[in-house]
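A single protein chain has been omitted; all remaining protein chains appear in their positions.
Per-chain residue numbering starts at 1, and chain names A, B and C are given in the order in which the chains are listed.
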Amino acid sequence: MDESAILLLHSADRKGLVSVIANFLFDHGGNILHADQHQDAELGLFFMRIEWSLRDFDLAERQFRKAFTPLAESLGLHWRVTFGRRRINVALLVSRYQHCLIDLLYRHQIGELDCNIAFIISNHEDAQPLAAFYGVPFHHIPVAAGRKDHAEQLQVELLRQHEAELVVLARYMQVLSAEFVALYPRQIINVHHSFLPAFVGAKPYHGAYERGVKLIGATSHYVTDVLDEGPIIEQDVTRISHRDRLEDLISKGRDLEKIVLSRAVRWHLEHRILCYGNKTVVFD
Amino acid sequence: MDESAILLLHSADRKGLVSVIANFLFDHGGNILHADQHQDAELGLFFMRIEWSLRDFDLAERQFRKAFTPLAESLGLHWRVTFGRRRINVALLVSRYQHCLIDLLYRHQIGELDCNIAFIISNHEDAQPLAAFYGVPFHHIPVAAGRKDHAEQLQVELLRQHEAELVVLARYMQVLSAEFVALYPRQIINVHHSFLPAFVGAKPYHGAYERGVKLIGATSHYVTDVLDEGPIIEQDVTRISHRDRLEDLISKGRDLEKIVLSRAVRWHLEHRILCYGNKTVVFD
Amino acid sequence: MDESAILLLHSADRKGLVSVIANFLFDHGGNILHADQHQDAELGLFFMRIEWSLRDFDLAERQFRKAFTPLAESLGLHWRVTFGRRRINVALLVSRYQHCLIDLLYRHQIGELDCNIAFIISNHEDAQPLAAFYGVPFHHIPVAAGRKDHAEQLQVELLRQHEAELVVLARYMQVLSAEFVALYPRQIINVHHSFLPAFVGAKPYHGAYERGVKLIGATSHYVTDVLDEGPIIEQDVTRISHRDRLEDLISKGRDLEKIVLSRAVRWHLEHRILCYGNKTVVFD
Partner (left out) sequence: MDESAILLLHSADRKGLVSVIANFLFDHGGNILHADQHQDAELGLFFMRIEWSLRDFDLAERQFRKAFTPLAESLGLHWRVTFGRRRINVALLVSRYQHCLIDLLYRHQIGELDCNIAFIISNHEDAQPLAAFYGVPFHHIPVAAGRKDHAEQLQVELLRQHEAELVVLARYMQVLSAEFVALYPRQIINVHHSFLPAFVGAKPYHGAYERGVKLIGATSHYVTDVLDEGPIIEQDVTRISHRDRLEDLISKGRDLEKIVLSRAVRWHLEHRILCYGNKTVVFD
């Protein structure tokens, strides 16, 4: 398969946008492989994901940026582009529960997640052997009471040193500070163990059990500085009944958490997600 | 198929309960057709639904009540029993949207809902022709601003007059008063157009659209005097995406509303639901 | 909302196609509202659905056809176009079971299905009152043993007379002849009460019950002259257990049948379906 480039953009809707961009690519020898558009009529916004073959394309990434920038400015586009298979560096943060971590590491191993898993950070030591098994560097950074700032400082140093571009909270049970979050806007993905916005905050399975719901869910979302309020990327649910005890909810929930988190990470890596307002467009 | 009787009970758990009840039925010639138990270990409660054939059973309903009462008292049971196919009277309340009403009337017609649909009440006239088509009495009771008490008085008169034992709010858009609700404890079923407890209150589809969730849901529940907080009977969800506009959510939601409401009504009529605390046990 | 036009096309994939078509529309003042593409890399086929506003578009339908034809020929496109809200005539065929019919008629009434329901044909008289309620002409055409050709002749006459462009088999229990099918290629939609290709042929719920499956399904598809083998449009399933008797399967199945059939009809009416080989592309 040839290499390809992906352009994601949004703008105030305007006539001819598709035409202008399609022409730009065509004029440089780009064969469009996939294109998906979306329009939010209410907000007057236009979203686009376009992927084209680099086989006969006559611009390298730097040249593309140079040539496309004036066009984008004249059209008022917000855009980002990715050329070829540049594997970004991903950091995984985890606490005690390892099901999401195992899941992500195996999916990465068999090629489902096209990235470089740079390292794992945990506030516990439990995941060390697993990290070793998969050959991923492991950093134990305990979070002492009242010293979260110190831990975050160490975390950020590691992220910078490895040039991490995506942080995945794979059941990391510490709330990140607003300062940390601000460093990685739309680059931190979390999994919440409920069907948000039901059961925000801690102990959602307990909440679901108490309320007597008939379905439980899990939600993956980008982290913003308001807890559990970031743009939702993916959700799924499963059926429960009165026969399920609290521990059954937790057990069934694990399967949901793995699935919604891994989908979110995959879609992020495949440049399928556009955020606007507090929502996401996922071009699947 | 022979006629059968159904006994629903709950109690503080105690040794030998199943044995005592099975013996009682056996001694009177009752062949157990179905039995289902559930135990809430945390609360120390025991729930049971038991159905037996009346073919060789030597007690009529009145005799059963007389014979079973002392036993039940000695065991501290809360119980209710139904003999044979007594069809209870059901009242349907509806406002403008008729999808749930149509659904219930057709299911009743083909035998899915074993009851007598006594009448329909609406604060609008829209459903009149449909009621006529199915031959169900229709009462138009407008709810004037500030005069809900008057409307409810008329509604209660009708309910009493027809000896209604179940009130189904098939997208009835008025909040019932605490007084009304108190007259029919665990006998009023509502459908809420969200996956409760997400998006309580009015305009849940708007809330779901704003929040950018990836699934929408519907919930059927018994009505208590705290709005949207009654025991949940059934829930279901369906997937949406950024491509769905608000009206698509509403349209997809209609299918969910019909399904969760009709299931709840059916289970109620089949004596499958036990309430405790603010939760339900549904013996399916 | 302004009127719009929709162009559906497929072709051997070729560079610049999106660009050429986008330009064509742009040059005539068309603002693209939605566009969706799909490429089958294996078969080397390209599919596109493009919808644009007619507000400032300077071509009427006839002019469009005249102007677009040479372009399409030079590019080797298979295409069809719809201008504005032309409501096509739809014929509903039904036998005894009315759940799908009721569902379609109500969805039509509230605006979910943007078409003209021209008439209902049935080999039974049961649906006559329902047709009358909704004010739709009803034709009772019995199918005598060995005289299906005669019945089909009458059916085709009606279809022609009313210029029907879509035939919906809403649980019509007669197999159509190859001759009939050939008259309406990709214009006859059927609902099969199983998850095809499991349980082809008659009595699929019996087959599902016998085999002890844990999910039952329903499938909507275009009718071809090979029974149950046409291109699948939509499928859905629901969970069952050993507690479900055959009649429960049938009852649960009805809800699936309504949903998959109505989705298929809606997508067809919204020009969202492209067929190729024996498969469908559904641009949702």
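The definition used in the following text is that contacts are C-beta pairs under 8 Å (C-beta built on N, C-alpha and C of every residue); 3 or more make two chains touch, one makes a residue touch a chain.
Worth saying up front: this structure is predicted, and the values here are computed from it rather than measured.
In the complete complex, the hidden chain is touched by one of B:16, B:70, B:111 or B:146, namely B:16. Taking the complete complex into account, A:284 is the one of A:27, A:179 or A:284 that touches the chain left out.
Note that of A:44, A:84 or A:129, the residue touching the chain absent from this view is A:129.
Residues 98-99, 102, 106, 110, 112, 129, 133, 243, 251, 255, 259, 284 are the ones on chain A that touch the missing chain.
In the full complex, chain B makes contact with the omitted chain through residues 13, 15-19, 22-23, 25-26, 29, 31-39, 56, 239.
In the full complex, chain C contacts the hidden chain through residues 38, 41, 195-199, 211-215, 217, 231-237, 241-243, 245, 277-282, 284.
What we mean here is this: only the chains that are shown with their structure count from here on.
Of all chains, the one whose mean C-alpha position sits at the greatest distance from that of chain A is B.
Relative to the centroid of all protein Cα atoms, the closest per-chain Cα centroid is that of C. Chain B and chain C have Cα centroids separated by 37 Å.
Note on chain placement: the centre of chain A and the centre of chain B lie 42 Å apart, centres being C-alpha means. Looking at chain B, one finds that residues 243, 284 touch two or more other chains.
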